[in-house]
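The complex appears here minus one protein chain, its other protein chains still in place.
As written, the chains take the letters A, B and C, and residue 1 is the first residue of each chain.
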Amino acid sequence: MDAASDEKETGRLEAFSDGVFSIAITLLVLQFKIPKLDQLGAEAHLSGALLSEWPSYMAYFISFFTILVMWVNHHRLFNHIKRVDNLFLFINGFLLMLVAFVPFPTQLLAEHIRHRYAVTATAFFTGTYILIAVAFNALWHYAIYRRRLLGRSANAAAVDRITQNYRLGPCGFSLAFILAFFNVALSLTAFTALAFFYAFTGEGK
Amino acid sequence: MDAASDEKETGRLEAFSDGVFSIAITLLVLQFKIPKLDQLGAEAHLSGALLSEWPSYMAYFISFFTILVMWVNHHRLFNHIKRVDNLFLFINGFLLMLVAFVPFPTQLLAEHIRHRYAVTATAFFTGTYILIAVAFNALWHYAIYRRRLLGRSANAAAVDRITQNYRLGPCGFSLAFILAFFNVALSLTAFTALAFFYAFTGEGK
Amino acid sequence: MDAASDEKETGRLEAFSDGVFSIAITLLVLQFKIPKLDQLGAEAHLSGALLSEWPSYMAYFISFFTILVMWVNHHRLFNHIKRVDNLFLFINGFLLMLVAFVPFPTQLLAEHIRHRYAVTATAFFTGTYILIAVAFNALWHYAIYRRRLLGRSANAAAVDRITQNYRLGPCGFSLAFILAFFNVALSLTAFTALAFFYAFTGEGK
Partner (left out) sequence: MDAASDEKETGRLEAFSDGVFSIAITLLVLQFKIPKLDQLGAEAHLSGALLSEWPSYMAYFISFFTILVMWVNHHRLFNHIKRVDNLFLFINGFLLMLVAFVPFPTQLLAEHIRHRYAVTATAFFTGTYILIAVAFNALWHYAIYRRRLLGRSANAAAVDRITQNYRLGPCGFSLAFILAFFNVALSLTAFTALAFFYAFTGEGK
């Protein structure tokens, strides 16, 4: 019965987290601005205005993909968690706070990528993910410390694999952050590569 | 136990998808702009201003209906899915990315349908649905290839019926897309007819 | 097993509907506009600006309350529903479309209640609820016709009570609509009284 109640608590925290992930991912669409008729001059065409919004499409794609990857990884992490405690709940809350923040750096990146402040916007964007990677590590290490929140049957090899994958995160995103000051395109390529890494590693068969 | 865990994973992906569908469908209301008092001249009436927003009501209705139809079809598709894998998860994510994008072309259509760029806006709107239809087909074909993600008891006839219905999608929405360049009203009529087709075919009794 | 699958389908539709209700009710907050420092003159005070937003608070309160009442009634209705079919799904979708629309007439009412177009805004607001009441009746009558979607154990007296309560809706909201053209305050009072009626009648102990 205690185990059942632990499981219910864990499930509820996971459902709440899923809610935040799904809302944050859907709010990304609010960054798109409709080109109004009177803003389009006699020569400008709507199709041109829509095409010139390519940074928004790119940013939408990148952020949708990375939030999805984070959701998948969050879920994989919770597969090993069998109970939650108060501090875990707030570390998870800190992570959610950063995930829910993602639409802002995304829109900032889309707004400035082609202009004078592309470096600042890219650094702000990648910097947000350094914090997210740190939060993921904090959450995981809190949970596995002395197997605090793990189930009895938790597979040690799978736990170690997650630990190793997560370790890469803060370094990887820091690299993307540093690259932003040299070459914005390179920084975003490294960022996307890292997201792909987290998408396709893990416990999948 | 393995089957139970597969089912739980599938259920969780479906719940996440449902979340995105329900948020996207509810965000559609944000397109409506309140006519402010000082924008209404001495002669203009609020009732006139509200009536002149008919393209927004039309676009709201069409998009609410089509997102609902997509939700129903997504659900029917998942009725046959008994497990998920990593790639399926990201194809589904690609589909959700397009569904969550729908409020933008919807608002674009409402803004421009009566003006110079009606053709472009209609083409952009219907073009989004070509991509959605392709994503639905990709998701389905990935799942049924060698019955990869189907349950043992999956009804072959029902599976074939979905395959056939889905095949129509990319062609149908491409037709609506092409029609946009000739006649906007005809294009949207074809579009709506297609949405009705997907609403009322399928496995319902 | 068939009954189990029916129940799962019904539960999923109810969960999706709940999602739309909870999002629509939470989006109501977006109507509040922050008084900016530079819009406040030397004499104007922030406290005055906040107090002068009372129509927004009132509209927020009324709409939050009525959406909550609709959610409760929707839930009570589903207590009797044991299976769903395709048409029921789209009648329910039509109802959800109107519920998700509520933030717009709410904001319109808040914007215009103190000014020249109070009548139009009140009529638009109450008119939306006529449609909602009609949609509730359509949903319910579709479900109970020849006990189509009811469970075997559905209590006939409880079903009749709902039928009678619902019958009042379209008339009641039409009355509030008509009153809007004579006296806005009276119309909104009638509207709120009706919402209270639906809040506190029903099957609750």
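Convention: contacts are C-beta pairs under 8 Å (C-beta built on N, C-alpha and C of every residue); 3 or more make two chains touch, one makes a residue touch a chain.
Note that the structure is a prediction, hence the values are computed from the model and not measured.
The chain not shown here makes contact, within the complete complex, with A, C.
Among C:32, C:90 or C:142, only C:32 touches the chain that is left out of the view. Across A:61, A:124 or A:142, the residue that sits in touch with the chain not pictured is A:124. Contacts to the hidden chain, counted on subunit C, fall at residues 15, 18-19, 21-23, 25-30, 32, 34-37, 40, 45-47, 50, 60-61, 64-65, 68, 71-72, 75, 199-200, 202, 204-205. Across the interface with the omitted chain, subunit A contributes residues 12, 15-16, 19-20, 23-24, 27, 30, 85-86, 89-90, 93, 96-97, 100-101, 103-104, 107-108, 111-112, 115-117, 120-121, 124.
Simple rule for what comes next: only the chains that are shown with their structure count from here on.
Using the average of C-alpha coordinates as each chain's centre, A ends up farthest from subunit C. Per-chain CA centroids place subunit A at a distance of 25 Å from subunit B. Centroids of subunit A and subunit C (each the mean of its C-alpha atoms) stand 36 Å apart.
In subunit A, there is no position where the chain touches two or more neighbouring chains simultaneously.
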